[in-house]
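Every protein chain but one is kept in place in this view of the complex.
By written order: A and B. Residues from 1 in each chain.
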Amino acid sequence: MSGSLGTLLTVPFERPYLTRALIELLLLGGAAGVVGVFVLLRRLAFLADALTHTVFPGVVIGFLVSGQHGIFPGALAVGCLSAALFTGLAATRRVAEDATLAILLTGFFAVGVVLVSRRSSYTSDLTAFLFGRVLTVDDGDIVTTAVVTGAVVLLLAALRKELLLVAFDPQAAQAAGYRVIALDLALNLSIALVVVAAVRAVGTVLVIALIVVPAAAARLLSDRLLVITVLAALFGMASGWIGLLVSYQVSVDHGIRLATGATVVLVLVAGYLLALAATAARARSRRAAPGALPGSATHPALAGEAAGPAAPSATDAPARAAPRGPVR
Amino acid sequence: MSPSPAPSTDALVLADATVAYGRVAALERVNGRVPAGRTVALIGPNGAGKSTLIKAILGLVPVVSGAITVLGQAPAKARREVGYVPQADTLDADFPVSVAQVVLMGRYRRIGWVRRPGAEDRAAAAAALDAVGLAHRARERFGTLSGGQRQRVLLARAIAANPRLLLLDEPFNGVDAVSQDALLAALAKLTAAGTAVVISTHDLALAHLACDDVCLLNRHQFAFGPPAATLTPELLRATYGGAAVELGAHGVLVARP
Partner (left out) sequence: MRYRGDVRPSPAPANPGRSARAGRLTAVVLGLAVTLALAACGSSGGGSEARAGGKLRVVATTTQAADFSRMIGGGLVTVTQLIKPNVDPHDYDPSPADLNALASADVLVVNGAGLESWLDDAVSASGFEGTRVVMADGVSLREGTGAEAGKPDPHIWHDPRNARIMVSGIEKGFAAADPAGAPTFGRNLAGYLTALDTLDRRDAAEIATIPARQRLLVTNHDAFGYYTARYGLTYIGSIIPSFDTSAELSGKAIQNIVTKIRATGAKAVFSESSLPPKTADAIGQEAGVAVIAGENSLYADSLGPASSAGASYLNAEEHNTDVIVKALR
């Protein structure tokens, strides 16, 4: 093996197209990781997936109207529209939300496919929309991505405590006077914006992995929201970096074609499995040492074990036996 | 009936209030007043409208006739000074949030948009957590506490904002004795300081023990008054329909709340 870790880290800066691809993936990975945390907390993974499908006809319409430069505005318009639509839908509570989302998701997507197949040479365009073409992003694309992801991260940072409250206890949020629908709309728009920004580089099919997996892996590794958010962003960015470089080296050294977007997703999944393994190993070592206190359980499967009434009550304060009968 | 003080100091006034979701009246013609520092229990079977009344006091469900006055204002306007404690078991036990963070949530409205919690907010949250006896669990994840402890944390969350009226929705359901004590102790301190409290509950003994007044509800109001006058076999039977069974002269057992 004539290569080294050092080469891996410096190669992106030797080839301009790789540098651009790397910057694009870092921006997307970081923003998607952060958005993903809120998607996880508010349990919106399915809605996020639906958004990636509904954005697709916007991509196609924009492309049909003004070529490559029309993709972003088209996706943006339809993405925001879908986000508003889904938010309104969730608010009505009349129709089963999952089913309605599924119908909208497939309907929109089919419209997109019908539109794109009317062009006689459509498969390369279709593939580019679905899976992205990160190696040919230009400076304009990077600026657009930076602006959009920056706006999303700023918005989420500004609203973070209210979004936390709505995710944790929407009833209390409403009781406190917050308009839950408006906050949901802000979050859904953020998701839509990340999806739109990612279309060029990773494509609509793979962006959902970039949103969901880093946050899920980070959740396995920590209980604290700030740590989870930072880990998710780092994990998203690291996966972009590693995926780009693995697909690069495999292509250059072995002549094997590994689509960059898909490789990034594989790295994401591998990272998640590592986190899962690390958590399981730690759980096993803790079970072997029963002196550990219950408060540090993190894996969801173990949460029930620690939340049982027996252990925590022992550390509580039974100052006196409570009188149960009427006391005047 | 206890002597009613001047109306302007009443925390809550229900004047012939009818509350409806759309066209269906959930609760009709409720009357009563809760002065500062007093506690009222809302008692009635499931579906009686207790939660609905609480939501109406919060301004979340419309009052179609009569009026609800909270701290001298319309319910929606008074929200800043009204605390709400939902049932803890509706919350996700895996949520990555610490006990201290949950209590701090009660201060969000005061902090306002975008700004971060300050020293004053953290101090108020710490004091509230101490009031329910869980200051030593502040750094732990909310979901690792027992049901009763979580309920106490939610009470602390509401207390952190120094409310003048506190609404609790079935706070004693499935709560162990120690936590029940802690809840009652904290509520006692609050009422001593002038906060009015409304608790919806099934626990007749607790209502008897801890509340100044009882409001019997089952889509209509059956009584409003001190426990001795209201928690009588006849009234309870009327409120609960056929689900109440008399136990001689000593009381009534509610078989199917």
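Keep in mind that, in the parts below, a residue touches a chain if its C-beta (ideal position, glycine included) is under 8 Å from a C-beta of that chain, and two chains touch if they have at least 3 such contacts.
Because the structure is predicted, anything quoted here is derived from the model rather than measured.
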Which residue of B:71, B:145, B:182 or B:236 touches the chain not shown here: B:182
Contact residue for the chain not shown (choose from B:15, B:126 or B:209): B:209
Where the unshown chain meets chain A, residue by residue: 1-5, 7-8, 11, 14-18, 20, 117, 120-124, 127-128, 133, 135-138, 221-222, 231, 238, 242, 245-253, 255, 257, 259, 267, 270-271, 274-275, 278-279, 281-282, 292-293, 295-296, 298, 315-317, 319-320, 322, 327-328
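Note that in this section only the chains that are shown with their structure count from here on.
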Gap in Å, rounded to a whole number, between the CA centres of chain B and chain A: 38
Touching residues (chain side chain A, partner chain B) in the complex: 41, 158-159, 161-162, 164-165, 167-169, 171-172, 174-177, 219, 222-225, 228, 294-295, 297-298, 300, 303-304, 306-309, 312-313, 315-320, 322, 324-327
Residues of chain B touching chain A in the complex: 58, 60, 76, 79-80, 82, 84, 86, 90-98, 101-102, 105, 108-109, 111, 113-114, 116-117, 133, 136-137, 140-141, 143-149, 154, 157, 176-182, 205, 208-209
